[in-house]
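First the structure, in the form of structure tokens, and then the observations on it.
Rest of the complex left out; these chains stay put.
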């Protein structure tokens, strides 16, 4: 991920799609039509660390399923929006309600229904294996493919940027 | 996928095998002999967009399972034929019933029981990891392996061809 002149350290909210981002896009269906989703444990660790640092985590998925909701709740994701038709609108209203400028938000998506939300976020990300139309327009494509630590990679980058900014601020003070 | 002189824009029906095409060919079996199948969310998105554009989607599988049927119904696949012995016959009868020339159909298959149907469709496709005998005879092998967006790749190509044809037609009119 090359990071041009955007202030990652100022990001306060990270919103993300679920299928294809937190998972590798596979929906495991059993004979009763019940779904399984495969999350990655290192995304969970990154989300726990980010929450501790005061970052707001927001799930915005077009699909809805009890297993996804359960995992997001276990990870204590701040805002869980499943079955969303217009992700850009939800992201926009949410930013306004929380009084966070869109310039201080990130959005992570993998398919064409994420394009509008990716366009309004301060910083847009796509997994390495996202749809070509999405990869073509985002600010950064992660090294990780969907379900293999995409969110962790972004949260680590924000953490590093915050640490660098804090170090720089404290060296200016002394 | 190299596309020689075939009019993809004229395709009206896309028929496809399920195991090894919509899935990566794995059958997950539990202690009770129940099956899980792993579908890809981006195939689902492509199917929703294609349906909106009036394309007929047809599932033709040699196997039958309730989980597969549930997923295909959720995706509102126009025709769902599971447990099919002779796929070429079903495809042929279906094209006749719907009054669609076989030249305006596609078939996507991954194994030797798909060979006859692949031979009569206007355009034949195989996933990147299909059986060698299938890859040797189809018009196109997709970049995607089974279960990783094979159908999406084909539906995107049809969409692009339709858009190009429409643009060309409208520029001729003006």
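To keep things simple, chains are lettered A and B as they appear, and every chain counts its residues starting from 1.
We take it that a residue touches a chain if its C-beta (ideal position, glycine included) is under 8 Å from a C-beta of that chain, and two chains touch if they have at least 3 such contacts.
Every value quoted in this text rests on a predicted model; they were computed, and no experiment measured them.
Identical protein chains form the entire complex, numbering 4 copies in the structure file, with 2 of these shown.
Here, only the chains that are shown with their structure count from here on.
Subunit A and subunit B carry the same sequence, and matching their CA atoms takes a turn of 90 degrees, rounded to a multiple of 5.
Distance between subunit A and subunit B, defined via averaged C-alpha coordinates, is recorded as 32 Å. Those residues of subunit A lying in contact with subunit B across their complex are 19-20, 23, 25-33, 36, 63, 110-113, 131.
On the subunit B side of its complex with subunit A, the touching residues are 28, 30, 34-42, 44-45, 49, 65-68, 70-71, 74, 147, 149, 152.
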